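What follows is a short report on a single structure.
The complex is shown incomplete by one protein chain, all other protein chains being positioned as in the whole.
Then we have chain A:
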Amino acid sequence: MTNKKKAIALLASAAAASLALSACSGEEEEGAAVAEEGEDVVIEFMHLWPEGSSKAHYDVVNDIIAEYEEANEGVTVDLEVLSNEQYKDKLRVLSTSGDLPDVGMTWAAGFLTPYVDGNLFASLDDVATELEDEFVPGTVDAYRVDETAYGLPLELNIATIFYNTAIFEEYGVEPPETYEELLAAVEAFNEAGVPPIALGNKDAWTGSLWYMYLADRIAGPEALTQAISGEGDFTDPAFVEAAAKIQELVEADAFVNGFNGLADEEAKSMFMSGQSPMYLIGSWDLPNYTTNEDVPQEFRDSIEYMTFPLVEGEGDANSFVGGPGVGLFVAEESDVKEEAKDFVAYFIQEWGEQAVERAGVIPATKVDAASLDLPQMYIDILGELSEASNITLFADVQMSPEDAQVHLDSIQALFGGEITPEEFAEAHAEAIAQE
């Protein structure tokens, strides 16, 4: 009996030990398997348009991949899809462990810089040159670090105020063209018991759009970019005034109740259910107001857009906040770098053609609006883009991740009335001086 038990105990411990050993060696085996495949190439691709929230994008991506696989025998694209915030988190974790996918999505400027400094992204200069005539001039620049392109843009966006004409007409309010008219509209809506502007400032980049536009209108088109780069001075009275205007709007009850605790999606749903008549967001939201069949036709018909109202100052109405959205990168450590670059080139071209018609996205490549059957609002915004006197890149994208956090925290505090406009400017100046 004892012998039998002894044998079982021995077996058990042997099994446990071998389990522990195999757990340790699992990863190595997996790595070896990929290398052994030889001719067949697997390109890992990670993107951030899940089927649930961005169906049109998701479908276009899948079709492009299918076409690419068909055209290139032996190449498989291994897809991983995450939603926006999860994508950002995962990218950071993967980069810390040196395990980035072969092709993935990145944002421009400040977001990109740490990855370039860490030597994680491959230079895409050859692809950029190859596709030079395709891109809207200047869009690739936001992805350049020291003259080298480390990413190639897929989208081009500007932020505009979308407004609900049905509600405006119901209360006899005209779309505001100046800051004073905006204040008047806010007052009119508040008297009618309608929260004037949908804003979800939990993630603070939405509030940042408001600040950026006010700063742009007061201080002039180039000023904000200069201040962020350290050439200008954030304590300049114009920036303080822009911050003061934010608090003026908050005090006038311009934004929905509790905006600092609301996510952007919640604010969006208030706008899209007709509870709030105004909503400032990037043109990536255009499909919701034009082509998205899931949104009631009646609602889509009542949505118009306006450029940000004029404020007394240096700015003009043709100056926008926006810039390239997500772009593609190729990992420096990738085993299949050449194939990955080839895929990126193919993807960008196809995306330019398909995303316009099927997803209503404004791509970073040139669009021939005349030859396509496009919604009027899409054509209008495309027109604004081509005539823009200036496009200021989103502040939190321009800044280094550390400064961006200071900016976003200060934005929330400014909107919440916890700091004065002077302190707001001071916090920025201090963070930027530390770089």
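In this section, a contact is a pair of C-beta atoms (placed from the backbone, for glycine too) under 8 Å apart; a residue touches a chain by one contact, two chains touch by 3 or more; residues count from 1.
Just so we're on the same page, contacts and distances are computed from a predicted model.
Not shown: a single chain whose UniProt protein name, out of "Light-independent protochlorophyllide reductase subunit B", "ABC transporter permease", "2-ketoisovalerate ferredoxin oxidoreductase" or "Membrane bound protein complex subunit mbxL", is "ABC transporter permease".
From the set A:Gly104, A:Gly151 or A:Pro195, the residue in touch with the chain omitted from the display is A:Pro195, counting the whole complex. For the chain missing from the display, the contacting residue among A:Ala56, A:Ile197 or A:Val256 is A:Val256, taking the whole complex into account. Remark: the omitted chain is touched by one listed residue; of A:Met270, A:Ala359, A:Met377 or A:Ile432 this is A:Met270.
Considering the full assembly, A:Thr96 is the residue among A:Thr96, A:Thr129 or A:Ser371 that touches the omitted chain. Touch with the chain omitted from the figure is made, among A:Pro114, A:Pro237, A:Gly274 or A:Pro375, by A:Pro114. Those residues of chain A that touch the chain absent from the view are 2, 5-6, 9, 13, 16-17, 19-20, 24, 89, 92-93, 95-96, 114-115, 117-120, 195, 201-204, 256-263, 266, 270, 275, 400-402, 404-405, 409, 412-413, 416, 418.
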